[in-house]
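Missing here is one protein chain; the remaining ones are kept as they sit in the complex.
Take a look at chain A:
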Amino acid sequence: MNTGQQTTRRLAAGAGRSVCRSCKDTLSRKYASAAAAAVQTDDSSQHIPPVSQTQDSFRINTGVVLSRPPQITRDLHPLESAFFLYQRRLNERTALPFTRYFYYKKRTTADLEWKRKIKERLTPARDIGRYKGYGDEAWNDELLVGAKESDIHHQVEKLIEDAEDTGSPDGDVAPASNASGTKKEADKIERPMPRITEADLKNDVKSLSRQLQRTLYLLVKDKEGRWIFPQDTFGKETLHNAAGRILVDSCGVNMNTWVVGNAPIGHYQRDYLDALKTASGFNEVGAKTFFMKARIMAGQANLKDNKLGLTDFKWLVKDEIKNEVDRHYWHSVKNMLAER
């Protein structure tokens, strides 16, 4: 350890209670490989604010922001999907032609099917509508008013239709008659699951299968009837361990969770109207809550026999949290919640 870091450590040690232990350790640790070559820092370069010996203290809490990340991709804005379709049609115009005989051998059923389908849709791509990228009329790549080609549901329907339409044995039956009830069950292609679930329709805020496109956060109702993130005081343990313990104490063991990292992602300070006197002779003037980030992998919250006196819970997205929590709390927590 060189002189510069010793100076830092001495400064940190002399600063008294204003620097916590982990910060003091951090100061004496090497920051990066570059720090090994650190020049000698003069004593004035580290400005540690002086400590004022006061009898005021805060109650320290650990909060847990338990979240379920988005499960599916988001809906595209109509402008985005129109742009993507436009680019795909441009690609049809500029790309080299499809290498047909690399994929379909001549005089096979697959080749016949290919010929029939290309006559219908004019292009190898199956999700850009009826459009031909070559020839005199390739410039006509814009959609008309009310066209549905850029809609993702329409594209999915077209892809499924194309996959199901394998043609009949004699090969000259129109595809419209194929789509009738005579189709075998084996030919049915599985439809994608709906993006809006039953919980969405019922607005079941206790369900984890609601709002699949967005991050859901666990909010609980405490003894005083306020909606907050689960929190508790912590003693001789680290924030990370405390977060794990609080999850078990509040929502039971029926959850598979992961506490992300050792550092808090935000904090909330609540000042009491009149100070409390603690056993150790300090004036407790408020409470500070440090929020740890956690992810839920599986399971569900269960408040039965919880040790924190919680009465209710909800899984909410960011916009809904704003309406539930009080204003001061919202201003402290809003920046650590993901937009999506």
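We take it that contacts are C-beta pairs under 8 Å (C-beta built on N, C-alpha and C of every residue); 3 or more make two chains touch, one makes a residue touch a chain; residues count from 1.
The rule is simple: contacts and distances are computed from a predicted model.
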Chain left out of the displayed complex - its UniProt protein name, from "N-acetyltransferase NAT13", "Large ribosomal subunit protein uL5m", "Elongator complex protein 6" or "NMDA receptor-regulated protein 1a": "Large ribosomal subunit protein uL5m"
Residue among A:69, A:192 or A:309 that touches the chain left out of view: A:69
Contact residue for the chain not shown (choose from A:57, A:123, A:197 or A:213): A:213
On chain A, residues whose C-beta touches the chain left out of the figure: 4, 12, 19-20, 22-24, 26-27, 31-35, 37-39, 41, 45-49, 69-70, 73-80, 84, 87-88, 90-91, 94, 102-103, 137, 140, 142, 144-146, 213-215, 260-261, 263, 265, 293, 295, 319, 338-340
